[in-house]
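Of the protein chains in this complex, all but one are displayed in their positions.
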Amino acid sequence: MTEKVGGVPVQGDGSTSARPCGPKKVMMVPLDPVHDVGLKLIRRALSERGHQVVLLPPDLPPEEVVQKAAEIRPDCLLVSRTISYGTAELLARFLDLLDTAGLRDKMKVAVGGMSIRPELAQEMGFDAGFGPDTTVDDAVAFVENLEFQSTRARRKLSKPDLTEGFSYRFKDEEIGRLCDEIARELLNWAKERTSPGVLRAEIREQMEKARTEGRLAEVSRLRDEYARLTGDEILRFYREGTPVSHTRPLTASKARTFFDLEKRAGDGEDLVRPASADVMAERVVFVQYGTGCPLMDSYHILLSQSWGARGVVHFDPSWGARQEGLLEGAWSHQHDGTVITLENLNLIKKSILPWTLWQVRAHRGLNTPETVVLAALAGADLTKVNMVYGSLAAGTDPERLCVDGVKCLELAARFGLPYDVVTNEELAGVPAAKAFAGMLVVMTAGVLLGGRPILQPLFAHSPEAMIGGIMDEDYVDFNAAKMMVLADIVDAPIWPGAPVGFLTQSQDRVQSSTMTALHAALALGLGARAVTIASSDEAYAGGPITGASRVDSLKSVAAALRFLGKTKITPSPRAASLGKKLREDILNTLKSAVAAGSFVGALYAGVFGSREDGAYPGRAGRGTVTKRS
Amino acid sequence: MPKALDRVLDALDVETFFLCDTREEGVELGLKLMKELGFDDVDVVFCEQGGPGVRIRLRAYLSRPGSDYPWTGQHDAGEAKTGD
Partner (left out) sequence: MKRKDPVAAPVSEKFMPPNRGDRGNAPIVVLGVAGTAKNTGKTTALNQVIRRLGDEKRIFAVTSIGFDGEDFDTVTGLGKPRVFLPEGSVVATAQPLFRVTGAEFSDVRDTGVTCALGRVVAGRVKKAGRVVLAGPVTTRGLGKVVRFLQEATGVELVVVDGAFSRMAPMCLATHLIVATGAARSDDVSTLAAEVTGIGTVMSLPPLDSGAARTHSGDSSLAAWSFGTRVQAVPGQKGPWEVELGTALMTRSSVPTGVALLRRIATEGLLTVRVPGPVNPSALEEFVRLLENESPALRIKFVFDHPVNLLVSGQASSWPQTIARLVGWGHEMAVLKSTTLLGFTLNPFKPAFQESSGRYRAEQVDAARFLREVRSRTGFPVTDIILEGPSLLESWISAVTLETEHHRT
């Protein structure tokens, strides 16, 4: 199957296919004193496609080149020259000679070089000019008379399935047995319970179904029912229409821009993607977006995809976690985080390309099940589910979050949405082993419900690492140990986040991008199925993340991946011993959890993270769990 | 009153993202921006097109090697006033 890439036919595997025209005679003229590497690369490509290429020695006087052209009679003449004042004149005179000699019309003539722009090529009298962004493909397309685009679409990508091929079988049977026991207890416990969050999710699903089917009276009724289950500012919004503080409705003109963006993004074929981003095509690198404005987010998403991001993660405001109920409508938010509503998600979707993975997170707060519903309705590809982090380090009551969390697992399985289980509680000070224990239990519960979870260990300079001095010498071994121990325990996909390199980056863009790049390269080299990266603004807290800073870290990652190729960063033997310790501690944590009698009980008791560690059971939603009738 | 610009060692870089249709347009916008900001000796250090625009680094040279540096005299004067 062939398709055109940059105008040049390629096979499905990316290699170029048969030439669309007869063999051409091409004369290449390096007018610089040194041989141009670019010309040699083009010569190789042309020769491989069966064209006859004559490469003249460098720095010949124009008259001699014209003489050669008269003898050889090429179909195409490619000149390369660095332009400065005076040399453009020289090239213009060269074309004069060619024209006067009656040869100009017999061939196509193009010029290439670092400072060539189309306007300059035109002024000098060339048929085309190849600047610094030009690839070999462009030159080949020119020779073969194909319409070549200055925007070079790469080979078509497809949306990856991060969970494909994983069995979720526990290789470490001892740990597996414990996880299974705790998970089953959790599911049984949750089966008997419900919460306003669960109820709202059910209402939302019905409401949107009714809306799609045009049953507006039903929508109205359900909306009332929904509102009764909300509180504070959200309730005021449903009753009176009052916007929640720090939010503003999206203006009509901004809303219209989304449609322009949708056209621009299209199916991605016409989107300009720099060649340096090609190396990212085979890896799944996620970026997080959430400036507060869905329109700004969309631009960030577009440019991130252009520079190689294969996935984008929605970042919502932290107050969303503390309120009962989600909003409706298109809103912008004045601070970090973009409000989750179906309307906002639908608008944002317009700039997401067909092959980009989109994650909408439901890992904390009082609205997690409804968030999964919205994610599914909006067409997201992944969500995020968690019970440990949200309840120990993000302020949600453990009992409430577990009920809601199990509902999330069910919904995710029903909607076919894979999800990662993150261990952000490490950032509060919880040791990785405890966090992993919690993650493995949640993963097991998810698998029991027919879902497809993904493990998300942190690659961070966590408090545990700082206090224990574990990462004093390098940022490699501990992270490697995490990857290794998880891979040894269970056959499940691993997706380090969130983002990698957390707390290793400074406000300096170069240091920040470098750290991100190295962490990402480390993770991918160790077998990560995907990785989430930061922008170079990660450590800057003074304002929103800029588009430029996203490009920085993406380019950095691309450079690192290019540097390593199929090689990888190798940990020292210390990693293995760190991993062994991790495994022991995970086991002990699970045993303690069993001893605590229940998963929720273990959370409150600090088994998965104690007050001493820095973890505190949350209060939001306390007392809202009720038994199902 | 000495200008802050006079204390720049050599150059001022502007890192940003322009919304535009072609790389050429981005370069033109960049040079225009620097001129609008009042700089003469300007250049585009880096410009790469992607998606809705270009990632660009623009540079305004304030002191090229060999030119008269505005920070020699003033720097000395400042030290004389305050330092020991």
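Quick notes
Just so it is clear, A and B label the chains in written order, and each chain counts residues from 1 on its own.
What we mean here is this: a residue touches a chain if its C-beta (ideal position, glycine included) is under 8 Å from a C-beta of that chain, and two chains touch if they have at least 3 such contacts.
Small disclaimer: the values here were computed from a predicted structure and weren't measured.
Residue-wise, the contact with the chain that is not shown comes from A:E63, picked out of A:E63, A:D270, A:E473 or A:D508. Checked against the hidden chain, the listed residues A:E89, A:D224 or A:D260 yield one contact partner: A:E89.
Of the options A:M124, A:A432, A:L458 or A:A492, the residue whose C-beta touches the omitted chain is A:M124. Not every partner is drawn; the one left out touches chain A at residues 63-64, 66-67, 70-71, 73, 83-85, 88-89, 92-93, 95-97, 99-106, 117-129.
Keep in mind that, in the parts below, only the chains that are shown with their structure count from here on.
For the pair chain A and chain B, the distance between mean C-alpha positions equals 33 Å.
Considering their complex, residues 117-119, 131, 133, 150-151, 261, 264, 271-274, 276-277, 299, 302-307, 509, 546-548, 551, 555 of chain A touch chain B. Across the complex, chain B meets chain A through its residues 15-17, 19, 22-24, 27, 48-53, 55.
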